[in-house]
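Let me begin by handing over the structure; questions about it come next.
The complex appears here minus one protein chain, its other protein chains still in place.
Chain nomenclature is as follows: A, B and C, assigned in order of appearance, with residue numbering initiated at 1 for each chain independently.
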Amino acid sequence: MEIAGIFKYLYEKLASTGLSQAWVDIISYSVAALIVFGFLAVVALFLVWWERKISAHIQQRFGPMRTGWHGWLQTIVDMLKLIQKEDITPATADRPVFYWAPIVAFVAAFMAYVTIPFGAGLIVSDLNIGILYIIAITTFTIISLLMAGWGSNNKYALLGGMRSAAQVVSYEVPMVLAILSVVLFAGSLSMVQIVESQAKIYQWYIFRLPFGPIAFIIYLIAGTAESNRTPFDLPEAEQELVAGFNVEYSGMKFAMFFFAEFVNMFTIAAIGTTLFLGGWQGPWLPSWVWFMLKTLALVFVLMWFRWTFPRLRVDQLMEFSWKFLLPVSFANLIIAGWMKYSKWFNW
Amino acid sequence: MSAPFRTEEFLVNMGPHHPSTHGVCRFLLTMDGEVVVKAVPYIGYLHRALERICENRTYHQCLPVLDRFEYCTSMSCEYAFCLATEKLAGIQAPERAEYLRVIMLELNRIASHLIWYGTTSLDLGAVTPFLYGFREREDILDLFEMTCGQRLTYNYIRIGGVSRDIPPEFIPKLKEFIEKFPRKVDDYEKLLTENPIWIVRNKNVGILSKELALGYGVSGPALRASGVKFDLRRDDPYSLYDRFEFDIPTGTVGDCYDRYLVRMEEMRQSLRIVKQALEQLPAGDIKTKLPPNFKPPKGEVYSRIENSRGEMGIYIQSAGDSKKPLRVKMRGGSYNQLQVMPEIVKGGKIADLVAVMASMDIIMPEVDR
Amino acid sequence: MGVIKKLPVYLEHFPGGGIVATSLDYVLSQSQASSIWYLLFGTACCAIELMATGASRYDFDRFGMIFRASPRQADLIIAAGTITKKMAPRLRLLYDQMAQPRYVIAMGGCTVKGGPFYYDSYAVEKGIDHIVPVDVYIPGCPPRPESLLEGCLTLQKKIKKQKIGDWS
Partner (left out) sequence: MDKAALTKYILDKFAGKVDLLDTGKVEPVFRLESDFLLEFCRAINSDETLHIDFLCNIAGVDTGERFEVVYSVASVKNRIRFDFKIAMAYENAEVESVQSVWPGANWHEREVWELYGINILNHGNLTRFLLPDNWDQGYPMRKNWDAPDFVRMPES
């Protein structure tokens, strides 16, 4: 809306200056990308602080209190400190791989936001294959984890990298099947159209019985695994692998991994909101407020998981995915397809 | 199934600084992917020569050193040493002192099990129970603190009695704790016992058979979880334990889950003992007067008590003509439990090793001394 | 990070650069002090008190202190517990693996001077300042959580006085 208006204004202004169409596109989209980037940086900073506060209050503590009001400056301070830290590359590391791994993680985490609608009209680019693009891009993260695991030349890191590869590959499948059942109903891969197909609250896919809630739960479980959080945080299982794939990373590179993790978590929540919770739609409030509220509620659920559950073992994790989630999501997809074409439930 | 491609075993050095080795134990793991083929424990990173130090201290001076032998249950260490010395010298502590000792020992057992509860859940990835466990532990430490002024290394139980009487505000505070604690244990159980993830992580993991346990000298909750109903408090009663009613929880399979259940139940039973002891607590003296130049007669004794980690034994040999013991040997339950670990983690995953180590409740000072 | 270290030198050349450099110093040292991540390193009795300090009643997190298991990401070793001769090379190794700037707190009598194991012990290192440079000493056997917190605040005070060029 307002932001979209500003963007449109900028676009028209640039076009009127007589620049060639290509330059106008490049400049205006860079500005849009920068805005999204800045927004996500703020979100990630906020989420780190929020997670610390939530965990603290679940555990009957206070969490950060000394830097600013209830420690709201804490993450910024952490960032400033990490910038000042020495940047260590182990002598035996595979240098280029070690160097690029956090950058890949960082970029992959941010690239998903091209097609996520933050509000009515608030989208960088409404690709007609939106959700497919996101699935492809988020999988990119695991390459960075593998790179980090291999490049560190550390056995713990390698184990962590291998675990994460196995985990993401096996949880991708039920997740895609869960998303597919939504896509099937919406009849489109475009994120905006998926949101628009859930205009009324009873049209939200989470409320479409019987397949909706099941698909949502499968999506949430797979998403938790995808973003490497407890109970699926095996790649960085502190008690087994010290710190997993990022055991050798210090300073800014570690901060990039850390940020990528939180951005990924936000991505999972944002996609969940878009697909199942009606995206930006809601009465009275501006659309982007609704979007943020729903997404943050999902993020809260993810955090709640993390501070409540123990961790699964690696083979149990695989079993759970292949022997339970996959058949269930497949059956669910069939039910969704049958419902769509039998015309019985034609909302 | 024969592997179509060549795989290679590799060595992983776990420890001495590792988040889940409970201090400074080191495992040299031979791993085949995630599977532990062989685990060799290396100890001694906390070997502080306590036995040598005790040989050069008088009997009274030994007690603070003993506190550091097994710091999670310092009271037990002191008591084991005092019991051995009292047996050697033929001293009987006054009845009130014995009751106070029992109260302190059982409270300390609860505190130690709470540390175990916290660290075990932490090792399996659940962070929050750790903080819940430590929350109640602080209440117990408050009780100790108002009695003897220390939080961890108490030096409270002395040869022939205890160092001081409990303050007047101790009993109401303890009663409050007795009132509150069973509900808290229910809370702990609610978090983990029925949790499906907790169950799959612990059930049938690290099975310790009865024969293996006895052969390796495993004792305490780990032995009871394997199905041996053996508790020194009942089977070789010391102090006043024959006056109290309590159950001895046992397991059937001897896996991590059984060890977890046994320890949870033991907390309740310990609380029962504390309650009874508090009701029966008589008035009277708290200390037997010892000669200023305390020299136990020539002799030797191995006395053992039931600690939260198993049998804690102190062997003292006295030359008879010296204020200092000729030899003090400490035996902790963790020593034997760590020794049996390579046998039971073989073939498991690296995460199972962590689970087994946690459920055995091994702490390193008891192993290294 | 070399650039930040040289930044004050460049800034001095501009008019008013001194003010910028000073406030930069302030911000950066404040941020370092307020975000000390400590290594999960405990050997003996003090480790239990360290854990208790991290737990609900005392809560390290209030000061922005969280634990990291990997030395690469930690700023501070709280050497909690006796360091034996066998463990000493490992402590040094961990210290060397940490990224600059790094700090050490010697917690408890054993790490300060051998503590109760000073006499008659053949295996205990008598003070860890033989092995690593120590910033803050906390006596006690074991020190109470309050004194550990006090030690950490003392370390914060020390860090806050630093200028960017001080550490290398």
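We adopt the following convention: a residue touches a chain if its C-beta (ideal position, glycine included) is under 8 Å from a C-beta of that chain, and two chains touch if they have at least 3 such contacts.
What you are looking at is a predicted structure, and each value in this text was computed from that prediction instead of being measured.
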{"item": "Chains in view touching the one left out", "value": "B, C"}
{"item": "Per the touch definition above, residue among B:Glu9, B:Glu169, B:Asp187 or B:Asp235 touching the missing chain", "value": "B:Asp235"}
{"item": "Hidden partner chain, touching residue among B:Pro196, B:Gly215 or B:Gly347", "value": "B:Gly215"}
{"item": "Touch with the omitted chain, as defined above, among B:Gly160, B:Gly313 or B:Pro365", "value": "B:Gly313"}
{"item": "Contact set of chain C toward the excluded chain (per top definition)", "value": "84-86, 118-120, 122-123, 126"}
{"item": "Chain B residues that touch the omitted chain in the full complex", "value": "42-44, 47, 49, 51-52, 56-57, 87-88, 90, 214-219, 228, 230, 235-236, 297-304, 311, 313, 315, 317, 319, 326-327, 329, 331, 335-336, 339-340, 368"}
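As a working rule, only the chains that are shown with their structure count from here on.
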{"item": "Topology of the chain contact graph, where touching chains are joined (line, ring, star, complete, other)", "value": "complete"}
{"item": "Maximum centroid distance from chain B, chain identifier (CA atoms)", "value": "A"}
{"item": "Between chain A and chain B, centroid-to-centroid distance (C-alpha), Å", "value": "45"}
{"item": "Distance between chain centroids, defined by C-alpha means - chain A, chain C (Å)", "value": "35"}
{"item": "Centre-of-Cα separation between chain C and chain B, whole angstrom", "value": "31"}
{"item": "Multi-partner residues of chain C (each touching 2 or more other chains)", "value": "55-56, 69"}
{"item": "Chain B: positions in contact with at least two other chains", "value": "18-19, 131, 135"}
{"item": "Residue numbers on chain A that touch chain C, as the complex places them", "value": "52, 56, 59-67, 71, 73-74, 76-78, 80-81, 83-88, 238, 242-243, 246-252, 254"}
{"item": "Contact set on chain B toward chain C in their complex", "value": "16-19, 23-24, 44-49, 52-53, 55-57, 64-65, 68, 71-72, 115, 118, 130-131, 134-135, 137-138, 141, 151-153, 364-365"}
{"item": "Complex contacts: residues of chain C adjacent to chain A", "value": "1, 4, 27-28, 30-32, 34-35, 55-56, 59, 61-64, 66, 68-70, 72-73, 75, 97, 99-101, 164"}
